[in-house]
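Left out: one protein chain. Kept in place: all the others.
This part shows chain A:
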Amino acid sequence: MIRALLLLLALALPAAAEEVVADLSQDRVSISTSFDGSEILVFGAIKRQAPIPLQPPLAVIVTIEGPDEPVVVRRKDRVAGIWVNVEGIEVERAPAFYAVASTRPLSEALSETEDLRWSISTRQKLRAVGAASEAANAPAFLDALIRVRQAEGIYARAEGTVQLRDDTLFSTKIALPSALTEGNYETRIFLTRGGEVIDSYATSIYVSKVGLERFIYTLAHDQALIYGVLSLFIAIVAGWLASAFFRYLLP
């Protein structure tokens, strides 16, 4: 009886033995006029009842994901001597921002099946259902999308940037770029052993425009005509002021 119970406990252990407890330095990002990017500190600990298991190796993966949007990826080729967009694919869903940070290279920290199940790597975040029919080499387009956005700092893959101390405490900093769009930024933390996800934690960061930024954005979308007329009015007044000022200054 006791032996059976122990066996049961041993089987159940890997699932519940280690848990992630985490928090963020801020759960709101306010975009004001002087906004120039932000840095989020993600920190936490691994809670366990038993001694630290030595094998398989432990890894922590942190992801931050911006709101989804559709994008079009186009490829140029030389036609009659000039470089022209020859083909393109539509990616129905691509996050406006995506960062993955991990304690060790993602290929070691995560098995492919777990990546598929939890969609952790950037590639898994892109949804291009109709793409296969539009272009023969859709994967090349998706790779290009990741490459271009990584160069722009919109997608980031920071392997080895999560610090893990005594297999218990972890922390990492993720930079949010200045070109940030509004929305809920989902933050996930995964705990893996031998490539298998054993626990995860999710929370979100709310990014919104505030003050003048908020006011202008709302006006432009809700009262488009008034906004347009106001823009023209500002232009005319500025033009007139400059003219009058210079006339006064240099008659």
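To be clear about the criterion, contacts are C-beta pairs under 8 Å (C-beta built on N, C-alpha and C of every residue); 3 or more make two chains touch, one makes a residue touch a chain; residues count from 1.
Here is the rule we go by: contacts and distances are computed from a predicted model.
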| item | value |
| --- | --- |
| Among "Probable membrane transporter protein", "Stage III sporulation protein AD", "Cu2+-exporting ATPase" or "Phosphopantetheine attachment site", the UniProt name of the subunit that does not appear here | "Probable membrane transporter protein" |
| Candidate in contact with the missing chain, chosen from A:R104, A:R188 or A:K209 | A:K209 |
| Which of A:V21, A:I52, A:V84 or A:A202 contacts the chain that the document leaves out | A:V84 |
| Residues in chain A touching the chain absent from view | 31-37, 69-78, 81-85, 88, 90, 141, 144-145, 147-149, 151, 178-181, 209, 212-214, 216-217, 220-221, 224-225, 227-232, 234-236, 238-243, 245-247, 250 |
